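Sharing a structure below in structure tokens format, with a few things to ask.
A selection of the complex's chains, in situ.
Going by the order they are written in, the chains are A and B; count residues from 1 in each one.
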Amino acid sequence: MTATTSDTLTVQAPGRRLTTAKAMVEGISQEMEADPTVFYLGEDVGAYGGIFSSTTGLLERFGPKRVIDTPISETAFIGLAIGAAVEGMRPIAELMFVDFFGVCFDQIYNHMAKIHFESGGNVKVPMVLTTAVGGGYSDAAQHSQCLWATFAHMPGMKVVVPSTPYDAKGLMISAIRDDNPVVYMFHKGVMGLPWMTKSQRTNDVVPEDPYEVPIGKARLARAGKDVTVVTLSLSVHDALDVADRLGAEGVLDAEVIDLRSLVPLDREAILTSVARTGRLVIVDEDYQSFGLSGEVVATVTDHDPSMLRAPAIRVAVPDVPIPYAHGLEEAVLPGPARIEAALRKVTGA
Amino acid sequence: MTVTAPGTASRLDAAVRRDLYSQMVLIRTFEEALLRDYHADKKPVWDIAAGLIPGEMHLSAGQEPVAAGVCAHLSTADAITATHRPHHLAIAHGMDLGALAAEIFGRETGLGRGRGGHMHLFDPATHFSCSGIIAEGYPPALGQAFAFTRQGSDRIAVAVTGEGAANQGAFHEAINLAALWKLPVVFVVEDNDWGISVPRSASTSVPSNATRAAAYGIPGERIEDNAVEAVYAAAGRAVARARAGEGPSLIEVHTLRLWGHFEGDAQGYRTDLDGVPDRDPLPTYELTLREAGLLDDERVAAIRAEAAAKVEAAIDFAKSSPVPDPASATSYVFA
């Protein structure tokens, strides 16, 4: 379906502003209030409040029976969440950095994601797996990855990736209420943390009441006519910055689509936009090959290769581990400079 | 850590003892029927993909004492997480035999509508599940136990693996967490001496996994000789402890893999094959009960006949059930 524009409007209206982290916590908090089966567990989610402030204040509010620090045993506590979900609870388990998935992925993709299917639909696993993703602050090869394509490649789990405070709250509420396992991947750079602020948009208007953002619908973050930028998470902000600047300068008018989720992938929103612009740039902080960027290209050309008036350009991490040194990392991440170059190239501007 | 020899098992009620025996007979009867049907249509050349039951088949014959002894203390409200070798536990825990058989035959009436197969049995009615990934059945049991506690009940979860699995990381993580949070879990290790072709001596640095309980500050007990009554007694203690909110226990049972690791396994590596028939727990326990005057030919025949009737009814149900419609192959990925 066509990407919805309503949220863009919403966030431009006046109102109470929250950082993405606080919006996410508010979503969790309201659901915990409403539903006693919701609980949160993970490393440093209690007194610390989450390394990236994903749980700040929850322990104080809900106590240690519902906001639970775990040992560094991801397989054990994610498995615990699965078992609790099977018995009717709605756990939220946090994998501190997505980069650690290799120690516990069996529980995630062989159990959490498959039980519903293997049971022929008889057993549901309504849980949320939250995890921090992304780089840009020199945390090097083992703490800077996005890896969303790896999760999205495995059937059976939804994968959401908020980029704004509004979506962070709404997608969290939808994820908790969903009867399926939902992986909720928050980029550290969108959280609006004072010590890692990557965009002013990470502090924005958020309605106080609970609301859902439907999982599987992309958001039209900026309307434009010359080229479609398909992106997600922190890169939405880089793409918007570049698009706004190039638009103001009269260079080109880019449409920016914030995917919001990889599974389900809103293929219709991509197709509708590219059908109008005829040009496509994908901005993806995950590794380039065998991932999201190729899937988006194929989504278009599987429909009709002639929709693309020029080859699509993929601005992604060029199949290299994330380097530590600042200049090297900047060179491999899909930042503004690379986005601008791609937009100019694909439009010939 | 305690080592319980068979002789020390407390005197049990006659009815309990006969029930243990009947349960073991039912399990064996089911496994023998599967053995027959698994191989029936894979001749002359054995092709794993062929036949009414294709794929890997891990039968549990020889390990009945573990299932019978442990499950005697459970109701279907309690949870079990089992392994790739799950049938004995599923049966002893009271799973519907027809739904079990139908799943194994890949039918729409199966527990998982034929999607799961014999390593992936999920039964909400008996809170039973299993996993084909070694030791990875332990962690979800913690969550079931956690939920039961939060629900204010005294229901518990039993988590089972083989001795080979006890060297997998999930084993360690799960027991530590359960011990730390005093979750009502009973951890069971089925030591059948082999992890496929690898003997215990080539996988495990200590003679008994019960020793490992000390690494978590919980009770550990090892039962020798596949002794069903000793299993019953140890499980009784562990289950009571869990229900009382005192936390988890670990029980290792020295049991027996009567047949191959999976069907088709020629067991050329197996150095202990000679002694296997004598260690079959079924005739052994039958003899014990006969000597105790609790079984005679007539009772044995009746128990066997009842088991055969149940099993054949289940298998008939399975065989006469429809296979899933290929057009529905992509269903049930999401709720």
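Structural remarks
Quick note on the criterion: contacts are C-beta pairs under 8 Å (C-beta built on N, C-alpha and C of every residue); 3 or more make two chains touch, one makes a residue touch a chain.
Here the structure is a predicted model, which means the values were calculated and not measured.
Copy numbers for the complete complex, expressed as a formula over the labels shown, read A x2, B x2.
Rule of thumb we're sticking to: only the chains that are shown with their structure count from here on.
Measuring from the averaged C-alpha position of subunit A to that of subunit B gives a distance of 41 Å. The touching residues of subunit B, counted against subunit A in their complex, run 79, 81, 110-117, 120, 122-124, 127, 129, 131, 133, 136, 138-148, 150-151, 157, 169-170, 173-174, 176-177, 180, 331-335. Looking at the complex, you find that subunit A touches subunit B at residues 70-71, 73-89, 91, 103, 106-107, 110-111, 114-124, 126, 155-156, 158, 179-180.
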